[in-house]
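In this view, the complex is presented without one of its protein chains, the others remaining in place.
Presenting subunit A:
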């Protein structure tokens, strides 16, 4: 919503700090410190960073955020507003203030449009533009109209004076399902439309809530973009494959697979690779951070990963076809052969283990860090 108090202020220096905002929200000092240490842990930083995060939040003015929606399903917002630690959600919501967010804000119609304009003017060059969804470019953008104008215009307009852009989810990052063949509306990811701003991709359909709050907290705390991989994703969350940390991984290595839904092997929690699991080719934090406040993740519910944080996941053949080509990772046998070998002889099993370990070191993705510091 628009904070009326905020609207009257003009200079950035007069804006409240994060800590002020949090205090106003009734968050205790104790909870605040706990949040700082949780954040440090989530970001993979040591305990020595806790006071740094706390200090930054006590002294820095909160960063204004404009959150806009294009072609999308709002699953990113849905994920975001129920992030794990209840405090994280409170803190982040109050921190980023969502100066303009068209799902949750109070205003409507012209009032809402005016709020967007005010925010852009007032925080020129200092706000973060968070984009959920993407612009459709066919027919001059007429498939997604916001306030009488194509969304792509709103996007360009809001991006012009933004400090940086966050592409939330698979839609903004890659196109997602609405870009599936034949892509009727020519849904186009944000980075193909906005080319002159730093863009952080936070893919996933939706992204995990803790990943979203983690990225935003990092940016607000350190006032710079997190380290990105060569696809522009924050390396801290997208540096490993689901498969690398999957709790069912030992079954993959042992050649124990689910063959049909709810069979004996499924009940034993065997590997879902043969049911089409895309965990071996998907970079995301699901198997470590998990979903719904760390409750579970798709593989834990007995359904394979569909690879929703990977570019083009929607057009890779059926979601239930198994990943046929694992050779890029050095696997020379398919899952059936692996299973046979493992079941066959003990010696075979040992050899396989060795092969798997060798393959593990080969799997380490070379991370070209393209961390961009903001001017």
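Basically, a residue touches a chain if its C-beta (ideal position, glycine included) is under 8 Å from a C-beta of that chain, and two chains touch if they have at least 3 such contacts; residues count from 1.
As a working rule, contacts and distances are computed from a predicted model.
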The chain dropped from view, which UniProt name applies: "HupV protein", "Nitrite/sulfite reductase", "SSS family solute:Na+ symporter" or "ABC transporter permease"?
"HupV protein"
Of A:39, A:63 or A:77, which sits in contact with the chain we cannot see?
A:77
So one chain is hidden, and I want to know which residue out of A:178, A:240 or A:281 touches that hidden chain in the complete assembly.
A:178
Applying the definition given at the start, please give the residues of subunit A touching the unseen chain.
1, 69, 71-79, 81-83, 86, 89-90, 93, 98, 102-113, 136, 138-139, 142-148, 176-178, 180-185, 187, 205-206, 260-262, 266-267, 286, 290-293, 295-303, 306, 308, 314, 317-321
